Each structure stands twice: as structure tokens, then as C-alpha cells.
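A single structure is presented below for examination.
What you see is the complex with one protein chain gone and the rest in place.
Letters A, B, C and D mark the chains in the order given here, with residues in each chain numbered from 1 onward.
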């Protein structure tokens, strides 16, 4: 039985970890562990710990960067750290960031976030259980949260 | 008894380390150590030393980047280094940066800095003693220094 | 018999991995392996796995960044991670990114992508089998996908 | 007796290493070593060598980035490398960069450079000999080269 680690933040205005856990419970075939950290810059180490100390096979790092330029820079630093953590732990970390500037209203932000997290969980399960299935979806213009762009025929 | 490392700079115009130490003394249940370095680019190694040489379980790196574009670039380099140091030492480093451009007056900057440092100390204590408590606050839009944004219901 | 690893994404709107495999099959002298991941930030670890776990001698990482500034930042993070993964695995990773903003129409994007992937496969085969042949083409202004710029006489 | 390594560049228009050596000789209590490299991107490895091969306890990396955007990018790359080198060698590297765009005249640039190098040497000596003294100066708004900003009371 493989193990999935979910990390999210107190900074986010939506409980992304809860959405992820709910989606995973519907699948029900994996052990799940959760951590919450204050902000997105705390995600890389928390993800590394889940992979190296807690025995998770894969981790998902959820965050909601704010709308200012400084927030974009923080997101960039966090993303760079997540890739580095993944290479150090030699296991995948799926980054799920929803930028507050992506949506025009709270309602849209909620919907976008819920869909993005759930669709990334679906990807996570494919990566974990049947990575070869992703090959059949290569180049199909998938998007997480927004409608798929679709393949260019 | 766990050990907390606080690092700040002589560059900062406010004694951030002192604010952190005061907040920790009110808690009073941890051993505390402090270092001061000249500028924010000196923080990554100082934090790594506290975690690896001084036996700290967690470190807080405080800095106050100036208002110019070059200062923003320095902050970016320092942040990247802090994440890298944290991954190398395999222990958390909480970054507490207050950009001088965030406030309109000295008075506001003082208030912002004091609140941010104290709220990050509160986070630090949660991470150290009861990390599971952070899960209950996931997605609640917490901010350090400014008023919380709150959750999107 | 050397082994080539091809990785692409479900995010891409064109099946870049398939183009690469087709080109490699025309050569027919190498073992080939393929992985597909959701997005370009997942490429660095997947490439590292191919080089370190699957025994590939060289990997190609294909992706199609979107047209927005955030996509450019993602591409930058992915590129940085690919170089880092390559240095860690001590084997080459050829990055093949086609930015959606490079083309004016779907038709042009298709043509550009097909040509770029195929020309990078040609480079990959040179690097793998006859790296000394590349010396004869040094400084000739080669481009992948667009017409060569040619040497400055 | 501790050992200090000074590195500067042939690119700089002012002999920063000489200023540093002069300041150190006034102190006179440390062994000093000097290297000169062509440009700022050569500083990270030279500093690492001083710390790891030459037995220096601390290194100072002096450079003078030019005024163009490409120079700013080079400085950013060099700074990132210096932090990385410091973390790898596990010893401090003090970065002393004077951007040519900081001054309006050669005269001002000379003065700025001299003051900045000397004040960083003073910091270096504190870090090396009496790091606890820096705590007393925490949050005092120190600047190197320009007048101190001072503490916000």
C-alpha cells in the first residue's frame, strides 16, 4: 500500500489540503498523511520530510500565492525549492499553486481551487499507480482547474 | 527541551531579534540562541550553522530589505539561499522579512515589524511543539504583520 | 546498445513524445523508453529517474509552455531544474521546449514542434553516437524548428 | 591565528583587494591571503577554494558590476553562486559588490568603494573574532559605504 503526503498552508484562503484529502478518500486505496505549514516557502522542507522521514511515495504541495509582485517572487522561490527538494528526496512533489490573481471573484477562486486540487489528485494517482496511462494522454492539452486546452489536431 | 535559533541583521533598522527573543521568553519553554550578521545574504550560512553546529531544532531568519530594486534582488537571493540551507540542514528555517517599502511611515514599519515577528514566533512554536495544530488553521488566510485575509467561505 | 529516455507532458497540446519516438524508430539503433508527466515542472525528476533508475544514457525532456508570464516563469523553473537534474545524474538531458507564443497559428505550431523535436533527436543521436561530429558543425548557427541562422562568414 | 581570504577581480575599476588588505594590515592580527580572478562569476569557486583548500576561516569576495542590465544579471548569478559556495564550504563569504551605477562620478565611486570595503572588513573582523558584538548592533540600520540609515526609534 503506497503512501501519499499532502501539505498545505495557513496562508491560503481556501482549505486546499481538505479538498485533497476528500478526493483521496474517494479513491480510498492509499495511506494518506497531512501536514500544514504557515506559508509556501515552508513547503519544500515539509515535502522533503514527508518523502524521506514519513515514507511517503509522493507528495503534493498546495499553496495560494497572493496577487502582488512580491508574492510572485515568493512563489518562484518556493517552486524552485520544491523542485530541488524533489531531486534531493528522489521522489515526486506535485506543486499545486493557485494564484489569487487568477480569479475575478471569491466564487470563481473557490471553484478554480477545488477543480485544480482534484485534478492534480487524479494526476497524482495516475503517477503513483499507473504511470503508463499518462502516456495515452500525452499532448492532449490538459489543464488543472481551467477547461482543458485540448490537443491541436 | 528543544532549542530555537534567532538570527537577525545590523542592516535592519529595527531590532527584530530582540522582538523575537522577547516573544520567546514569554513562552519560556525552549532554549534560545541568537546570532546577528551584517546583512540578509549572510543569513543562510548563519542559519545552517545554528541548525547543524549549535543543535537548534528550528531557526528564524529576520531581515529588513531596503526599498530599491537592488534590495529586492538581494532579498530574492537570500530567500533562495535560506530554502537551500534548510534543505541541506534538513530542519526548518522560518524567513521573516519586512520590506521597508511595505510601510508608509516609521511608526507603521515598527508596528508591522513587531507584529510580523511575534506572529512568526507563534508559528514557530506551533511547528516545533504541536505541528498538528496548524492543520486546524489550514486555508484560513493567515497573514503575519497585517490583518489576516481570512478564509473564503 | 545505448538507451534513450523520452519524457513529455499531458499539458502540451501536441504529442511531442510521439514525434520523438517516431524519429528514433527511423534510426532504430537504440533502446527507447518513454514517460509522460502532467507538466513541465515534473520533468526534472522524471528525467533523473530515467538516467539513474532506468539506465538511460541520455534523456530528452519535451514541454510546451503557455503564453502567459506565469508560464514563462514555470518554464524558467523547469529549465533550472533540468540542468540541476542533469548535473546530479551526470548524464545529458536535452530540453525541448516550444513556447505557444512562438507561433501565430495552430498549423505553424504543429510544424514548428515537429521540426524542433526531430532536429533535437538528430542532435541527441549525434551526442550519443558520434559527439565528435558536432565539432564540425560548431558555430554554424543551427536552430531547431526554425531555419538555421547560419554561420557569419 | 585565523586566516582571511580576499578575492577581487581585474574587471573592477578600483583595486578593491588592495583596500581590503590595507584595512586588514591595520588590524594585523590575522593571516591574510589574496586571489584575483577576471570577473565576478569567477568569485564563487575562488572563494570556495580559499575556504576549503587554503584553510581560510572566512572569505571576502569583492566585485564591481557594470551599469547595464546584463551586468545586473551577472551580479545576480554571482551572488547566488557565492551563497551556494558558502553553504558548500560551510564557512562565511562576505560579498562586497559596488555597482558602477551607484555613483555619479569617479570621485564618488572611489569614496564609496573605499568606505564599503573598509566597513565590510570591520564586519568581517567582528564575525571572525567577536561575533557576539554584532548582537549589540542588531537593528541599527548599518550601511556599508553610504551613511548608516540608523535605527527607527
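One rule holds in what follows: a contact is a pair of C-beta atoms (placed from the backbone, for glycine too) under 8 Å apart; a residue touches a chain by one contact, two chains touch by 3 or more.
Bear in mind that the values here come from a model prediction, so they are computed numbers and not experimental data.
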{"item": "Contact partner of the left-out chain, one of D:15, D:115 or D:149", "value": "D:15"}
{"item": "Residue of C:10, C:36 or C:79 in touch with the missing chain, whole complex considered", "value": "C:79"}
{"item": "Positions on subunit C contacted by the hidden chain, ascending", "value": "72, 76, 79-80, 82-84, 86-87, 90-95, 99, 120, 123, 127, 131, 134-135, 137-144, 149-152"}
{"item": "Touching residues on subunit D - with respect to the absent chain", "value": "8-18, 34-38, 41-42, 44-45, 48-49, 52, 70, 73-74, 77-78, 80-81, 84-85, 88, 106, 109-110"}
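Assume only the chains that are shown with their structure count from here on.
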{"item": "Topological distance between subunit A and subunit D, in contact steps", "value": "2"}
{"item": "Centroid spacing, where centroids are CA-atom means, of subunit A and subunit C in whole angstrom", "value": "25"}
{"item": "Residues of subunit B engaged with two or more neighbouring chains", "value": "80, 84"}
{"item": "Chain contact graph, described as a line, ring, star, complete graph or other shape", "value": "line"}
